[in-house]
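Heads up, one of the protein chains got dropped from this complex, but the rest are sitting where they should.
And now, chain A:
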């Protein structure tokens, strides 16, 4: 159980939260925009880390070698790129975007696994 924190510490933690740009751009106009409104408050560090971990976990589930590697790489590079974002509204919109993209990735994991080819990619076969 953590000792109680002062208000100053809480706001400092918020400032330190890992900023990121979503690796996936926003979806087409048919996606509801309500997510933007609900994300008006900046996400906490824990939420951001949780999103990062979810994206990486989802990446490992792809059956296609190239897509798997791309999602993993783009997530890490995307989060690293936006380490320095400080404006709370851009953090919030990026977080909402990231959450949208996590949903896209989860759906696509299912689609790719339904049609996975029976033969593996040569990169996945351990060669002598």
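Basically, a contact is a pair of C-beta atoms (placed from the backbone, for glycine too) under 8 Å apart; a residue touches a chain by one contact, two chains touch by 3 or more; residues count from 1.
FYI, contacts and distances are computed from a predicted model.
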Chain not displayed: protein name in its UniProt record ("cysteine desulfurase", "uracil phosphoribosyltransferase", "ER membrane protein complex subunit 6" or "Bacterial surface antigen (D15) domain-containing protein"): "cysteine desulfurase"
Absent-chain interface as seen on chain A, which is shown: 24-25, 27-30, 66-67, 69-71, 73-74, 77, 101, 104-105, 107-108, 111-112, 117-125, 127
